[in-house]
Structure formats: structure tokens, C-alpha cells
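Heads up, one of the protein chains got dropped from this complex, but the rest are sitting where they should.
Let's turn to subunit A:
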Amino acid sequence: MSLEDASLDIVPGELLAVVGENGAGKSSLMNVLYGLYHPDAGTFLMDGKPVRLKSPRDAIARGIGMVHQHFMLVPTLTVAENVVLGREPTKRGLLDLDRACDEVAATAKRFGFQLDPRARVDTLTVGSQQKVEIVKALHRGAQVLILDEPTAVLTPQESDELAQVMRGLVQQGRTVVLISHKLKEVLGVADRVAVMRRGRTVAEVRASETTVSALASLMVGEGSRGAALTGVPVTAGPSGSDTVAAGAGTASTRSDEGTAPSGPIVLDAKDLRAKGDNGRPALQGVSLTVHAGEIVGIAGVDGNGQRELAEVLTGLRALDGGEGTLLGGPLADLTPARAKARGVGHVPEDRLARAVVKAMSVEENVALGRHRQPPFARGPWVDFKGRRERTNQLLTTYDVRPPDPTMALQAMSGGNQQKVVVARELDADPKLLVVVQPTRGLDIGAVAQVHARLREAKARGAGVVMVSLDLEEVLALSDRVYVLYEGRVTGHFPRKDLDERELGRRMLGAESDHG
């Protein structure tokens, strides 16, 4: 059940923001407005008249357009083909691609976008793809434009540009509904803010009359949460960002500003080169060092080699060139088994595909990878008792809910699945921990916990490499940050020099002048 008695008023010609935690029901509510989901109960009035939206076709016909969080573009088609899909101009029964290109170019120009209608979508940057999505909706005559987490994948510069685009649309008389959980950004651009919590709309306020922390309390619902969040400070994060989850429980392990790395080197890599899945070079000479007892953030726009780097460090992807030492052994002949033997822990991006077997029980998943060692095995046999005991212990320590070792992992929420993965990897006491997007899709409580665990691993002396697309997360946790752009390091910042704008510039490929 993702929506429960949610109400929303949308006023023409305004920019309304809908905020809430992950899983609060923002996307579900928007999918109802767009005719993709059908509500069990409730009414939907447009211009005072009740309306039933059976499919997106109805929504489009009534002037509602939506830009989904995960773009709904066909990557192999051109910009123009994507925009006109479903209402294609024809000449004598055949597609009139020239006219399509002209029309799309005209729409793009009218709203001030730079787009080549003949470019294939998979050659465009994420920012441009988003513009294609917006043009697609406007081309269909959208008066109300819903944007679902539009800045999640954008650099700060691209986000600024998007904010201008949204204001521009409102000035032209369109209505924009912005879904986001980035409060600072929301307050900078919205006229009005609706707050959702657990499937309900709990507040509607004017943006000019509220603050980040007031919104954050509304989102989290102070006093209404369980023990998981007790004591979590709801504050602005470092560098003035609006990180809501800044630290959990005993947040005593926060990085000290400007501390230079001092522990022994656990990873020293030079000029790493590797190919991506498509056979094209994904890493083109990446050098980095990681010391014991520090968190090294890897920032970058999605698809700039971060995933491949994490795979190289965990033995999942073969090197094409370059060399390095990882925990006393060469990097060149690393395999997953060798990485594990040397003490590499891995929290991969796609946990269902790579970290767990979702149909197996929690305790079986906890044993995976260490299933031949005590306490999970005794000789050639599974040690059921030892496994159960260790699992119970971990479930308590890591606050996994429900704490049931026999439950199939897939029956748990994403946040609890991730806690199980983190628990398993940290329980092996890794010397180098590689984590990719550790908190994607988790709610605030789980985010805080995972962050606390990463700091704990660091305090225990592990070197942590954290790849994240979430700049706030990188800023909040990292002692040092490398920026990757097109498979190269375009920036290297110690904590004291961290600056969101500069990071963003480097993420877009701006040349490095220090580091």
C-alpha cells in the first residue's frame, strides 16, 4: 500500500513541489495523476469537474505530461522519433521524418532548448535526455508538467539550468509539479510545497514561509518514528547542503576537517585502463590511492567509469592496462576469490543481481561467500547452529527488521536487504571496502544506519572506496574525493578543499588545475 488518503491541490501557473522520503508515496501519487496507476478510492477533479484517467492517453489528452525519474526514452531512436512516437506525422502513409524533425526543433526552440532532433538518444548526456523528455511532454501540449526527481541524476550546474527551465515554463503559463527530496533545491524554485509521509499528504506550505529544517521535520514526522531514528539529528549537512540524515546514534566518528590520510596504503593504483560492457574504453588511465582508515569518495555523472572502477577493484572486471597494488598483491591478476582472500569487501550497486540470492533465507545470504568457514561450516557440513547464532547476532547489531533469520530475503524491504548485505560484508572485517551507491532507494532511517556503518568500518581501520551518484552523500562521508569524467580523474579533493560547485564543474569534464 503506497498511497493512503493523499490529497493534493494543483493551482494553474504555479510551481508546486511535492516532497517526502523515499517510499512516502510521491511517485505513486504522480503515477495516479498520469493515469498509470488506478486509485482504489478517491476523486480527481480538473477545473472543478470529476475526471477518470484510464491510461496515460487520457492524461495526455487533458494536458498532463510527465517526466519520469527513469527516463522513458527509446535509446536506439533519434530525438525526433522519441518525441513524435505515438503521434507521428505522415506523408502518404509513410513516416515524415523531416517534418517530425522540424516540429521538434520548433517546439524545442519555443521553450529555449538546444536539441539536435536527428541525434540518437543514447549518444546524449543525461541532462540532454531530460530535455528530450520535457520537449516530449510539451510537444503533446502539456499544460501541467510533472517532474519526478528530476535532479537525482544531474550535476549542480545541470540542476541550476533545469531550475531556470522550470521557472521559464511557469512564466509561460504552464504548471509545474516537482517531486523531490532535496529540500534546499525545492525551496529555491517552488512557489508552494506539499509534504508527503507514509502515503499521506501531511502539509501544504508556501515556499517563502518555511525552512529546510521545518520541512525536514514534517517529512520525517517527529515523534512518530520507531527507535531507529531516535537521536538522529535533523540538521543541515556539511557545506551547507540539506542532507537530512547527517549521522546516526553515536555519530562520534565524523571525519575531522582537513585530516590528512595517515594509515598504511591499502590500494595504490596507477593508470588503470579497462573496457566497459560495450567494448569501448571505460577507464582511461585512472590513478588513485586509498589509505587504511579513510573514506575515499568517487564522484561523477552516471556512466563515467565508476562502475567499472569498482569492478576492477573487486576482481570482477579484467584490467586492460595499468598496474597497482591492492592489499599487498598485484591488481593485475585479481579475481573475486583473490580479492576476498586479501580482505576486500564489496557492497555492489545492484544488490539483487550481485549481492544476494533473493529467494534464499537471510541466514543463507549471510553465509554466502564464507559458507566454508566457521561459524557457518564445520568441516564439509553446514553448521546450522553456528550460522543461526551469528545471523541472529548480526540482525540485532544492524537493526534488521524483522530480525528473522529464516525469512526469504526478497520479503524484506530494500533498506533491510541492504543492511543484511552491509552486515555480511563488514562482519568479514574487510581491509578494503568497495561500496557502490550504498543508499540508493533507501529511506532516511536506513540511509543514516548505512552511513554510520561506513564510518564505523573506517574507524576500525578499513579503507573505504565509495562510489556514489549522490553528491550530498559524497560530501557528507568522504575524507577525499576523486572525480571521474569519461574514465579519467578530473579532480582530486582533500576534505578541506571540497566544494560542491567545483566538484560539479569537474563532473562535467572541466580541466583540473590542482590535485
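The criterion applied here is as follows: a contact is a pair of C-beta atoms (placed from the backbone, for glycine too) under 8 Å apart; a residue touches a chain by one contact, two chains touch by 3 or more; residues count from 1.
Going forward, contacts and distances are computed from a predicted model.
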Protein that the absent chain corresponds to, by UniProt name, given "Two-component system, OmpR family, response regulator TctD", "ABC transporter permease", "Menaquinol oxidoreductase" or "PQQ-dependent catabolism-associated beta-propeller protein": "ABC transporter permease"
Residue among A:81, A:294 or A:425 touching the omitted chain: A:81
Option touching the unshown chain, where A:13, A:39, A:56 or A:329 are the choices: A:56
Sole residue of A:50, A:93, A:173 or A:328 that reaches the chain not shown, by the stated touch rule: A:93
Touching residues (missing chain, whole complex) on subunit A: 34-36, 55-60, 66, 68-70, 72-77, 81-82, 85-86, 88, 90, 93-95
